[in-house]
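Written below as structure tokens is the structure these notes are about.
One chain of protein is taken out of this complex; the other chains stay put.
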Amino acid sequence: MPYGPHTAGDRERMLAALGIASVDDLFADIPEALRASHLDLPEPEPELELAARLQRLAGRNRTDLASFLGAGVYRHWTPAAVDQILLRGEWYTAYTPYQPEISQGTLQSIYEYESLIAELVDLDVVSASHYDGAAATAEAGLMTCRATRRSRVLVSKAVHPHYRATLAAYFGGGLELDDIPLVADGEAAGTTDLAALERLLAEDGRPVAGVIAGQPNFLGLLEPMEEIGRLAHAAGALFVSVIEPVSLAVLAPPGAYGADIAAGEGQPLGIAPQYGGPYLGLLASTDALVRQIPGRLVGMTTDVNGKRAFVMTLRAREQDIRRDKAASNICTNQALLALAASVYLATIGPHGLRDVAAQGAARAARLETALAAAGAPRIHPGPYLNEFAVRVPDARAVHRRLIEQGVLAGLALADVLPDEPSLADALLVCATEVTTDDDIALFASALSAEIAAPLSGASR
Amino acid sequence: MSVVGEKLQPTLFERSRPGRGEGKIPHPPKDALDRIPAAARRTTPAALPELNEPEVVRHYVNLSHLNYAIDTGFYPLGSCTMKFNPKLNEWAARLPGFANLHPLAPDEIAQGSLQLLWELEQALVEISGMRAVTLQPAAGAQGELCGILMIRAYHRSRDDTGRDEVLVPDSSHGTNPATASMAGFKTITIPSAADGGVDLEKFRAALGPRTAAVMITNPSTLGLFEKRIGELLDEVHAAGALAYMDGANLNAILGRFKPGEAGFDVMHFNVHKTFSTPHGGGGPGAGPVGVGERLLPFLPAPRVLPSDDGRFRLERLDERPTSIGRLRSFVGNTGVLVRAYAYIRAHGGTGLRQVSDDAVLAANYLKKRVGEAYDIPFDRPCKHEFVASASGIKHRTGVRTLDIAKRLIDHGYHPPTIYFPLTVDEGMLIEPTETESVETLDAFADALIAIAREAETDPDLVKSAPHTAPVGRLDEATAARQPNLRWRPMAGADMPCPD
Partner (left out) sequence: MVPTDLRYTKDHEWVRVKGKEATVGITEYAASQLGDIVFVELPDVGRSLAQFAAFGVVESVKAVSDLFAPVSGAVAAINDALAGSPESVNTDPYGAGWMVRLELGDPAEIDELLDATAYDALIAAG
């Protein structure tokens, strides 16, 4: 057995101490009719062979393409120091810091993480992490219902479709979730329709607990967040902002425009894409909501000798104490990823983070120009930071063919938003500081050839 | 001599100096942000600390020294399964082919990950005796929510309304009732029998047309196998309800008991327990869920499916309308699941069964040793963990389990789980796992026995422990009454900064 220390002699010694002949005696209380006999799994693989197998599997993924795919997960350069620190066993093989005296490393790093994110979002209370942006947004929605004692939440259709679907799953039991439509035409096309929001908030007998909108939104566009917040508060609802953390180096943070809660995905802060996770659910709130926020909280205090120290606090909110009255059932969180984000922020610094955001903006502008010249103009006229949608006829088929040309041309929006006819022929593309001019040139020329060629698939 | 390092550290913010820190990426053009409307721009910069790389590295290396970890010592935390985290798994997860793949990459360029996920599902199907598995949930608690939401969907699909109760034993993990509440159910708590197991008569009395589900941990949170599980499952199904198994204790029964074959309708796995993925200071984990025939249609979407040509694909949007939908973004915590896959492949079927054999043998051996000085409330063979009690010690000396736990730190060990489950007075839940040597087990037992003696001869020493950790017992009352959850320059000024 690969990682077990017991020799036959060790096992005999333990059996002898227990006065039994075989370990089977210790399983005698499993009713005979319910006993399993063995596991029909492949033979154990020694490390040499298993490593080769894993390498073969990894080799069947293609990660060499010039990628313009964002849609909630973004490629950034992670400074080498981040992973070097994460590889230390004292960090990744430690448990939840329930014994604070021998967990000050983890506890202080969480306090620092809370403080770093608090600076970015400009809100005072930051949970020690949630699973991902989608679950954090769903929990934010539930928070608004608990805090206002109302049962209806409005979510903009421009919030990430996975987050909206997760909200729907979490809201299935007696709570209502309504969509806020988007503006169809004009300067504000693709952003949350404020007039429609106002109507939804005014519906008689259906008071709203919370309003959820993203900045930037899923289509990359900048939203009128202050206005949305004002409308929500006027109707007695709380305002939840779904954020992207790198953008907060240059965009107004939720605390500045009146959000009560911020939720979002921390993956861009030094966490690799990994085909789905583990990622980092960001969740923050004003001080007024501190007793409603789910997840662990770490605070500063002193020990019995007056030394400064850190400890998990406000524990009575959590499932092990509150049980069926807990705000959430969350136990295991994403602590190691919060550490990654902290090390990333500490290493890249405030100027570096601003540079990352600005580089993305600059390269996205060059991308926009190149794609427009190739025959794929932007669909929406409004301002964006580093992600936008372009019109491409037969987008899905073009996207597939571009892979053969070495380009991952963003996301065909029809795949995730099938109910939006205006986005049927659209690609959502983004650029970051790792997007090169060569990448852009390759994308533009391959796309130009696709758009020029007849759709009957003329051979090249 | 501290079991961990000793150098307390100032915070990043206290180390920060303006102008420190060097760029890791090229400077952008000066006009990069001109096209962003002023109304959307940040006006006050985020006050993140400015540090250079050497300082950052020293900060985090020194902080890491203050942590106890599996890689530093024995971690007998009952219910947590703190087994060794194999290093091959860290290497595997970091292979660029796995690490750099975007979750929305088209299926044709994700075949390696899709195949790995599918093979892992099949392995978990075999291990659990269930019909199918989803790898989507991000943690055990999210797996529980997934299971309970599927059960709700099942009853709704049969127009069986009025089932608004979930039954759990009083020894259950807190996530069970919290999950039931999140899904809109009322929790009915059933007291355990005197022998620590489920009280079948009390369960039978509580089962009825309002019962949606029963949530059982097996082996129980006391480390005891539920001998009457077959009868209980029959009763649950006879009442029209479904049975959920909390799989946190799977390390006890690999290859010995398959919940799906026994009659459970759904269960979750904790890969960060049974399958060795690292705890990371609190996470990440993953909570795959296995289902029987009844719940198959309701699995979250998208499922990983084999194509006809031997390849794999993700279910298309809306391909299976009966699904409960999704509980998170993208397909799952794939990076964690790569580690679980490698672990299962390394062990094979025979290895996994050996894991449980050794875990159970070690726990029973340690129980016998610890019983030399502590009460053992349930004196029958346990599975992978057992509960000991300091109730007698408390009555004789006033020393409590909390004090004994803190004194263990001075003896060089992380304490076991204390005061859980709630049903045992002054309880300690001890789980050695299969990756600890007999010498370690004996040394740990010796330390516990020595502390029991210290409680008699020098109780104040125990009550004021730990003495050798970087910090002593913490003022948790002030931390909760006046929470300081965010660094502010003023807040730090009146607390001594370590440097």
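Couple of notes before you dig in:
Per-chain numbering from 1; labels A and B assigned in written order.
Just so we're on the same page, a residue touches a chain if its C-beta (ideal position, glycine included) is under 8 Å from a C-beta of that chain, and two chains touch if they have at least 3 such contacts.
Just so it is clear, the model here is predicted, and its values are computed rather than measured.
Among B:K30, B:H395 or B:R481, only B:R481 touches the chain left out of the display. The chain not shown here is touched by just one of A:I321, A:A373 or A:A441, and that residue is A:I321.
As for the chain not pictured, it touches chain A at residues 291, 314-316, 321-322, 325.
Contact between chain B and the absent chain runs through residues 476-477, 480-481.
Convention: only the chains that are shown with their structure count from here on.
One inter-chain figure worth recording: chain A and chain B are separated by 20 Å, centre to centre, where each centre is the mean of the chain's CA atoms.
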